[in-house]
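What you see is the complex with one protein chain gone and the rest in place.
To keep things simple, chains are lettered A and B as they appear, and every chain counts its residues starting from 1.
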Amino acid sequence: MEIVSCPFCGKENPPESETCQYCQARLIPLKINPASQPDSIGQPPEEESPAKSNKDQVPESQDGLQAAGEMNRSEAAPVSDASDWLSGFRNQINTQDLSSQPVAQDDGPRPEIRDIHPDIESGTMQNDSIRSLLFTDAGQKEEQPPENSVIGPQDVERTGDTAADDLAWLRELQSQYQQVESLSSAGSKKDEDWSAANELSQDSQKREDDVVPSWVDEIYAGPRDEKEAESDLGLSPAELPAWLDATRHSGTHQDIFSIPSDYGGQVEIAGPLAGLPGILPAEPEIALGRKAAAYPAQLQVTETNRVQAEIFDQVLQSEGQNQPIPDRGLVTSQKVMRMAFAIIIIFAILVPVFSLQTLERYPPIAPVAVLTASQIISSIGNESPVLVAVEYEPGFSGELDAALAAVLDHLMIQEAFLVFISSNPTGPLQAEHIVTVSNQVGSHQYVNTEGQIEYINLGFIPGGPAGLRNFAENPRLSNPSDISGEPAWQNPVMMTVDDINDFSLVIVASENQDKSRAWIEQAGTLLANTPLIYIVSAQSEPLIRPFFDATPRQVQGIVSGVIGSVQYGTTIGRQGIAQLYWPSFNSGLLAAAILIVIGGGANALLVLNAIKNGRKKGGN
Amino acid sequence: MTTASFASSIFLLLFGGLIIYFARFKPGTSNSALRDVPAFSKIRRGIGLAVEAGQQLHLALGHGGITGFKGGSGLIGLSLLERIARAASNSDRPPVATSGEASLTFLSQDTLKSVYRLMYAESQYDPEAGQLTGLTPFSYAAGAIMVVNDPEVSTNVFAGHFGSEIGLIIDAAEQNDSLTSGGSDDLQAQAILYAAAQEPLVGEELYAAGAYLQVNPYHLASVRAQDIVRWVLAGGILAGAILKAFGLI
Partner (left out) sequence: MKSNPFVYLLVAIAIASGATVLVGYFFPSLAEIKGEMLDWAVIFTAVLLLIGVVSLVRTHWRKTMQDHNDRVYSLVLIISFILTLLVTVPSGPTSKWSMWLYNNLIIPIESSLLGILAVFLIYACARLFNQRMSIYTLVFIGTVLLAMLGWVTIPGVELEGFKDFRDWLLSVWAVAGVRGILLGVGLGTVATGLRVLIGADRPYGS
């Protein structure tokens, strides 16, 4: 059984169907009665409604136009059938000179008429599109004006008049199409539609025969009979260029709908370009009714993508939420350990204080630095000015008070005149404090009153190392008065001092190696014969020792920390603060060593165990 | 001019010339010239956290001022502050700098203000971002502990002159579960940092901070110049020791 494919949806329909079962598109295009077509464009048709007189002859159909197409199909008439309403156009166009010669100026742009017969037969032509596809813009066609022609206003008017005359046939055609449209919309008027369509097609065929150029007809209907063409127009057919000839389709209606095997591209199956390969589809692919590809509803993601998407989702959800700061636990393992350590240390320090037994074992041997310092101080004469730089912070009073007090005790025994200075803001106060402590521990009476001046507090040296240098070079100018504002250099002892080298001894007490070094660098270079002794914290002793070990010595003596003060007191045979501190200091130090060994060992074992189990990476 | 002065001036000229040469003519990149120091990676991570997670970065500048030998570390701290401020200027919580010396405080405020001005965000500048927490070392530490105890502070960087009191600040930071990293020019502070801090900078690593954090090309050039001069000094010391051992000098 012959099967007809719908040009729109591509589905198969029985041959007798006028419309597609699926998309209702016309399978049989409407045919206009050529008898109703005027002989030439612009002339009214002979009959206004010729379709009505032939309604009895029209077979039953929903659309007279389709019936016309069906009739044409059953006749298997070629496109160039005389009953085709476009034949009228063809005849008219054939009379025109379609060569490449320039168009005469008085002719003006003439609309070109294309063969739409195949489209009507196939039923793909929509009524509105018929009008739009009938004529192309003549202005788009490249025109070569005559060489010597001058276009003047009169020529423009003439061109317009000519165009108006040429368009009269268009108006006639439009009126005929309106009749066709009314026929197609009236589904019950089958017979009338059929006759009207037949007449319209015949009329249009006449006009087509008059207007449509022969080469257009040959494109759709194959090569024409040359004799017929010559008889119609009295002109020899034009030679088509090769590329245009190659686009011609010489097949029948069936060939239009079948895809030639030698063409790989898509062949157009509907519209005026039906049969041409490589044409962009007029209708969107969605109208072709192809079955859509089936895609899985579930998004194909990998496990990694899923995890990352979940994390991202959590981040987004938490973005607007306030993250409460987690409360720090009152009792944590770290705090417990700290507390335990502190209790053990405090217990170790307090036990010697409250125990009846005292630890009388002191460090036995005094180092050379301590011995040298004691020897230098022993050589200080009565009322000799000794400069004491108090450069340690109040926090280090516990350690350095003991060391400095032992040295000051020795100086006070020697009845030296003490001059205190400091580059620390709290240094002058610390100096007053250590004098008080030394008086209490050593039972001395060093005072600074109006009647008795045994020491002077020169106060604070501003400017850091630069200030130290200034003081070393000219102490009178740097600090002209003492801390209470009284003139400092009017004392008989002070009057003998012009620069730092005039002091009998310079003592620097500091916990900080920077301050210690600053004194050596700024003031020590100016000391020619004046010895320099350092009283330092145990933490900075290694940094000052090179100055003692150097040749020549830049520092003549070092008393370091609690141990140094104990050794110094032992050397001069005096019991000072250090001897009171020593038992607690000793036991505390021992407890600290034990804690470090036990705690460090336990931590090391835990870490090694964790590394062994692969839970923790090794250290740096 | 004495011999020592002449030698010193030659040394300074050569050192400065090396810095300028490496900065201008042989820029190089930090990846190729510098060894890996984990502390700077952690500091960079802290800067990133300050920007992305809305956490605060605390830079401790110490109490050494800008004069004298202690001033070098203070200037390094200011360079780091500028770099950190540039990176974290659009953070919800801009960095805070604490110092124990007035000149450092004003310079830190000026540095922060300049950075915000360059970023066209001067309105975001807060003078309290550069704080003077104390005038003595221990009072400075006590004031810095208040800043470190803030739960929003996630990273503490130490770049300046500190003494033993740095241990108190590190202790407070440890209790706050925040990162502690940095260095000092003081040896006692370095020892405490090594024992207590998570990422210490030992020796002159602090002075290479500008190169690692890409403050400007001159910092990288300085590190390369220092390496050369260090080798020269080491060679000179070794040569002197050998000559002294053989009684030649």
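Quick note on the criterion: a residue touches a chain if its C-beta (ideal position, glycine included) is under 8 Å from a C-beta of that chain, and two chains touch if they have at least 3 such contacts.
Predicted model only: the values in this text are computed from it and were never measured.
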item	value
Identified contact with the non-displayed chain, of B:55, B:91 or B:164	B:164
Contact partner of the left-out chain, one of A:17, A:174, A:247 or A:426	A:426
Touch list for subunit A against the chain that is not drawn	337-338, 341-342, 345, 359, 361-363, 367, 393-398, 425-426, 428-429, 432-433, 436, 457, 462-464, 466-467, 469-470, 483-485, 541-543, 545-546, 549, 563, 586, 589-590, 592-593, 595-600, 603-604, 606-608, 611, 618-620
On subunit B, residues whose C-beta touches the chain left out of the figure	1, 5-6, 8-9, 12, 15-16, 19-20, 23, 65-67, 69, 71-73, 75-76, 78-79, 82, 101-103, 105-107, 110-111, 113-114, 117-119, 128, 131-135, 138, 141-142, 146, 164-165, 167-168, 170-171, 185, 187, 190, 192, 194-196, 198, 202-204, 206-208, 216, 218-219, 222-223, 225-226, 229-230, 233
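Keep in mind that, in the parts below, only the chains that are shown with their structure count from here on.
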item	value
Mean-CA-position distance for subunit B and subunit A (Å)	31
Residues of subunit A touching subunit B in the complex	325, 328, 334-335, 393-395, 425-426, 463-466, 511-514, 517-518, 539-540, 543, 620
Contact set on subunit B toward subunit A in their complex	38, 65, 67-70, 135-138, 151, 161, 163-165, 174-176, 186-188
